[in-house]
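Pasting a structure here, questions to come.
Shown here: the complex without one of its protein chains, the others still in place.
Letters A and B mark the chains as written, and numbering starts fresh at 1 in each.
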Amino acid sequence: MLYRVIDASEIPLLVNAFMESYEVVAPVETDQGVNFEVIDSPDEMKLDYISTVVSPKKYFLPPKEELFRFDAQANEVLPTCVEFPKRVIFGMHSCDINAMNRLDLVFKDCERPDPYYVGRREATLIVGVSCMPGENCFCRLWGADEARYGYDLFLTDIGGKYLVSMSSVEAANILERSCNPRVATDEERQAFRNQTRRRQQSFNADIPEIQEVALLMDAFHKDPFWEELGGRCLGCTACSAVCPSCFCFDIVDEMDPDGRCGSRVRLQDSCCSPDFAVVAGGHNFRPDGRTRVRHRMYHKLNGFLMTHDRMLCVGCGRCVTACKADINPIRVLEFFERKGLDNDE
Amino acid sequence: MRSYECNRAANSSEVECLPTPRVVVIGLASCFGCQLQITNMEQHLMDVVGQFELVYWQLASSEPMPQEYDVAVIEGAVTTLESMETVRQLRQKAKTIITIGACANTAGIPGIAAAGFNGHSSEVYSQGVPNACGQVIAPRSVGSVIQVDYQVPCCPIDFYDFSAVLSRALYGSNRTVPNRTMCGDCKRNETQCFFEKGELCLGLVTKGGCGARCPKLGRPCFGCAGLSKDANLDAARDSVARYGIEVAEFESRLQLFNQTNEALCEGAKGEYHA
Partner (left out) sequence: MMNSLRAPFGNDGHVCECAQHINSISGRMEIDPLGNYSYPLSGQELMAMNPYRPWSARITSITELTETEKLFEFRFIDERIRNAFRHKPGQFVEVSIFGVGEAPISISSSPTKEGFFELCVRRAGAFTQVLHEMQCGDIVGIRGPFGRGFPLDLMRGHDVLCVAGGLGIAPLRSLINNIHDERSSFKKVTIIYGSRTPSEVMFRDQFEMWRHRKDFDLYLTVDHPDDGWDGHVGLVTAPIPTLELNPNDTFGAICGPPVMYKFVVEEMRKRNISYDHIYMSFERHMKCGMGKCGHCQIGHQYCCVDGPVFNYWEAKNIQGSM
């Protein structure tokens, strides 16, 4: 991996250089919390944030997107032009970068790539930034606290300076043009090591570290815990809305008011929506909170692991804040922790 | 897609067309705001109305109520025996019933009078309810009297929701009507949750799909779209308490639009009152 060092004071220069040819989005503190937004100046950025309310997945899988236009009376697709704005996401954490890598496995590196997702992915540069964990962060448990690939630049804060990992030629060119990247000194390399150790030791020790989560989920598939956890689900889909790796969607036709033309649109959906698993004829394969929440936890902590060899959950902790019914993977880990203690007695 | 006679000009004349549907619009106990929402959208009004034959709408024309029609759009709550009969007749004659607005769907604001209904009129009218009011009964939704085919929720309705439901009724649609509650919609809008600020919001039990417009504008949800049929009321009460808000406040706010909802075991239907 190619890496250099720049001063923290050079960050605005880098951002301005990106702004010359890209739309730059970055974490911004608003009255609604910290969220990714388009910025007009580097001063608006808040790079030292713990988490955003909603993940940057919205730039790749928007809550609503038009797939194509159609003429319903003639029953045909109309010429449609889909735009993919050139964009830089500046300040993405490792958890979110890892979530994007998982989404790539479903939408890009697969048998039937999704051209809308691929178009956005190809038009977007990602500049990652290091972080310190909050009390709800458990990315470390799934190896999502490091971004091994999936970014164009990654900035690790080493105190007044940044160690920059350079991954793409395009981003490296912009970096070299706008800043003065230099080879790291021994001190700077040591500062990086100190930073990683500090971060490692800052994770919330109360979140249990459990081995064999996937197999434990199979073993306790019928445990009454799932009624206790899922029974309080409000069916609000907030968890999926904020989650960086949730990708379920619905496809619907929306007619124009004149009843002639319309759009086929894709909408974000969630397996926790009460009617998600309804089939033609009305039967619902997951009719209650217990089965739906269990299914979602399965997909995050077991199913995806079996099919793609990595956890779909990246431990970002957003659902811990977003769920008003206190349902999240930490509660599942605590359940397994309790199960372990019971057996010891 | 289905072709009606009124669409004929747009297609080749060989296409077999169904007769243009005849639509009546009826207002019961309401503010008529939902009907106004339709007329207010001037730039699309002719597009929408061009898809059917409007045979009765007091707001738009002085034509009398016809004998035959295909679609009845009903706004307002049922608050008298007379309107209950009207609604039953509409069901007999029309193939399709569309209710618009909270009054028609959940009994809405008129529904606030439902609980303890029998005592109300003597409080208001010392000599009994005037004859001109008809034979008043405890207010109720249209759906509690007849089978309703399509609903346009909220108070007032959104024009585009109405247009979408109309398309659905005319041309068919296999799109599932969402049953989820609203919090996810707020997150997709990136609106901060009111509960985090210690404020009550009914989004956690209210049917989603309206786009969570009110929270986005800074006002918590008051439940005008109605409770989701899958709303988890017990869990919601626990959630409300978890954020330090009195559950009594939650119960009280539900009375505004959802008083007659059976899930709340409140809002007695009441009896006929002279």
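Basically, a residue touches a chain if its C-beta (ideal position, glycine included) is under 8 Å from a C-beta of that chain, and two chains touch if they have at least 3 such contacts.
Treat the numbers as computed from the prediction; the structure is a model and nothing was measured.
Asker: For the full complex, can you list every visible chain touched by the one that's not shown?
Answerer: A, B
Asker: Kindly state which of the options A:16, A:168, A:185 or A:200 is in contact with the chain not pictured.
Answerer: Selected residue, touching the omitted chain: A:168.
Asker: In the complete assembly, which of A:71, A:146 or A:326 touches the absent chain?
Answerer: The one listed residue touching the chain not shown is A:71.
Asker: Have a look at A:28, A:271 or A:320 and name the one touching the chain we're not showing.
Answerer: Answer from the full complex: A:271 touches the omitted chain.
Asker: For chain B, which residues lie in contact with the unshown chain of the complex?
Answerer: Counting only chain B, the missing chain is touched by 1-2, 16, 167, 171-175.
Asker: By the contact definition given up top, give the residues of chain A that touch the hidden chain.
Answerer: So the residues of chain A touching the unseen chain are 67-68, 70-72, 74-86, 101, 104-116, 118-119, 121-126, 149-152, 167-171, 218, 221, 247-253, 255, 259, 262, 264, 266, 269, 271, 276-281, 285, 291, 295, 298-299, 302-304, 306-309.
Quick note on the criterion: only the chains that are shown with their structure count from here on.
Asker: Using CA atom averages as chain centres, what separation in Å is found between chain A and chain B?
Answerer: 37
Asker: Can you tell me which positions in chain A touch chain B when the two form their complex?
Answerer: These residues of chain A touch chain B: 31-33, 35, 53-54, 58, 63, 72-75, 231-242, 250, 252-260, 262, 268, 270, 272-275, 278, 289, 322, 324-326.
Asker: Using the touch rule from the top, collect the residues of chain B that touch chain A in their complex.
Answerer: Residue list for chain B touching chain A: 1, 3, 7, 10-11, 41, 44, 47-48, 50-51, 160, 163-164, 166-167, 170-171, 173, 175-176, 178-188, 190-193, 195, 203-205, 208, 228, 230-232, 234-236, 238-239, 242-243.
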